[in-house]
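Complex shown without one protein chain; remaining protein chains in place.
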Amino acid sequence: MTKTNQESKILTGKDYWLKKLKNAFRVITSDKIGLIGFFLLLIIIVISLLAPYVFPLDTRSDPTKIFQPPSEDHLLGTDHMGRDIWAQIANGGRNLLLLAVITAVISILIGIVLGTISPLIGGKFDEVLLFLADVWLTIPRFPLLVVLSGFFRLSSLVLALILAILSWAGLYRNIRSEVLSLKERDYLEAAEMLDLSMFHLIFKEITPNMMSFISLNFTLMMRHAIYAQVGLFFLGLLPMEVNWGVMLNIAWAQGAIYHPDATMFILAPAMAISLLILSLVWINRALENLFNPALRTDKSD
Amino acid sequence: MTDKNSNTNYYSRPGNNRDPINNDRPDTADEIKEQTEAQKVKSESAVADLDGGDLKINPKTDRNKLMEVKNLHIAYNTDRGKLHAVNGVDFSIYNNETTAVIGESGCGKTTLCLALLKLTEKNARYLSGEIIYQGDEQEKNILKLDEGELRKLRWSDISLVFQASQSVFNPVIKIKEHFIDTVRAHQRGLSAKKILKRARNLLEQMQLDADRVLSSYAHELSGGMKQRTLIALSFILEPKIVIFDEPTTALDVLTQRKILDLLKTIKEKNDFSLIIITHDLAISAELADNVATMYAGKIVEYGPVESIYYQPRHPYSYGLIKAVPKIVAGEGEEGLTSITGKPPDLIEIQEQCSFAPRCDFASSKCYNTIPSLNNIAEGHQVACFNYQEVPSIKDGSHVQNSD
Partner (left out) sequence: MIAQYGMSMSEARARASALYALDLDAPLIQQYFSYMSRMIRGDMGQSIRSPGVRVSWIILARLPWTLFTVGTGLILSCLIGVFLGTISAFRRDKWYEPIITGTSSIISAIPDFLIGIFLIIIFGIITWFGRSEPLIPIHSMRGTSTPGMSWDDGIFYLWDILVHGFLPITTYALAQIGMWVLLMKGSTTSTLNKDYVRLAEARGLKNSKIMSRYVSRNALLPIATEFAMRMGFILGGSLIIEQLFVYEGLGLELLNAVHNRDYPVMQGIFLVITSCIVFANLFAELLYGILDPRTRIRRSGSNDQN
């Protein structure tokens, strides 16, 4: 293959993605709820990124300002140490989001690689992996994480890794069946005839066809990751830092719940988490519509 | 068509109320070929020599109108706008006759037939028109009936054999429950024993092992068995009109054959009107007395089966027949022509003959006026300005010209 040929091929690949992206954008914007979800996530991301510069965290505690209700100075009031709650909310989503993305990326990579290799190799390997995936799917994830945190000291990053390893099975099965059906089709054979590498096969020829599974799984994985993180932080099983889960934990431990003025301390992170997950759910719904147009159009003769 | 005494004798009907193809049905493909060729010669002579030939001119005079569809318009509400699936249809069903509705898929055939039972999907709107049914008592407009009256009418007067007969049985109850449910919905308190006796009788007529079928679930039956079971079910209340929507589409050739034969037998033994929706012209040629050609939500030609197959007057009917190898067999591949182009988008409202863009005979008039369905001969109506230019099927030279 000549160089110019390869270049043109890459270009068409780029065009393909651009087209896909444009299409995705079009459908997401045509779906009102998807649009709301999209903007909600965008707002959360922007606030999280800008917060260190715009809403810096209070580092000192101020005993005179404990559990103040919302006011002009403190948009959401203050916590048990007199610190501003809004600043904590603004800064508290960053790590959650980052780790959720890391989890999703890793688990999807595992899913894609195993899901593609397994049917291509086939035979016993495929069978064993499929059986393993079935077993994997029955593992109760959250209790296992809780038990693991009893054995090891988990950091957020390790947690992301464990979560990813725990959740490859679903995507693996999707992709495996997709690859199996793609295997029959002609263009893959053509690619094989051209003696392209396995890597090329996976990432250039097969993956674009599975964007639906991947993007749906991405938002789903992020949801699971956020749930697990927040849950473990709330239970106090992960090291403290500033995030919404830890805020919940502290608020709970400090008895904010029995202090009517401090309601905001617990309500704010709970709302923030709910909104983040809702935005992911709505985007997921819009993506489903994008990839499954049959659900979208009305039936007509 | 309502004029029963007309004696235009160009378009003939055989006196025995059966079309000639039915009389000695060929058994093998070769025989079909031979026979169609023979018939071609026959019809040629009938057309060429009006008084001679084997076909006796014998217009039917004792037709009783059972159902009349008047100016029916049905549209679906869709994302893109109103989809006019049925766009001004007039036609009648006569007692004890078989009418075939032919046309490409998506031309509104199925919608029309569902409308006869007012069974169309929820997003269908009846814009105008009426469907007059002459039941036992007085005339009824089916579209004006309330739910209860409709429910009584359905299946006991008009039954419908669905296109997708493979999934028409509830998978979690046995076949016999379907028979019992159906009969009890119309004749309350009838004992299961009596119902099943009737069902057994019908199933045996369809050459099925009745006891086995009745105690089976749908998935335990093969496709052909399911289809025959559904046909048996459609006769359980002795309806006056039975509608078959693509009765054999999903089946293999041998099963198709069997079902057609059974249908013919059952038609001979019982009095009822049959409507067959099909895109398989061979089936309609074999079973029908009348043929209605549908295009873009309209009936563009209606007439006795022999007339339409040997002397179609609408370019679309002509194209359909020319596109089928069996009917024009003998001329070889050269004789086959397909209709170029696509049917129109039913969402756009047409101000012209909807077939004009695909038509070889279209004149400028066709592009600015909508042709209406006119009588051109006894029992033969066509919606075309240039119907006289449409060649008869035997004429090979016209086929060459139209290419």
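In order of appearance the chains are A and B, and numbering begins at 1 in each one.
The rule is simple: a contact is a pair of C-beta atoms (placed from the backbone, for glycine too) under 8 Å apart; a residue touches a chain by one contact, two chains touch by 3 or more.
Note that the structure is predicted; figures quoted are calculated from it, not measured.
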Who does the absent chain touch among those shown?
-> A, B
Residue in contact with the excluded chain [from A:136, A:172 or A:234] = A:234
Using the touch definition up top, pick the residue from B:94, B:133 or B:169 that touches the left-out chain.
-> B:169
Write the list of chain B residues that the hidden chain touches.
-> 117, 119, 147, 150-156, 159-160, 162, 164, 167-173, 181-182, 185-186, 217, 219-225, 233
Touch list for chain A against the chain that is not drawn = 138-140, 142-144, 146-147, 149-151, 227, 230-231, 234-235, 237, 248, 252, 257-258, 260, 263, 266-267, 270, 273-274, 277-278, 281, 285, 299
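Just so we're on the same page, only the chains that are shown with their structure count from here on.
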Would you mind pulling out the distance in Å between where the CA atoms of chain A average out and where those of chain B do?
-> 56
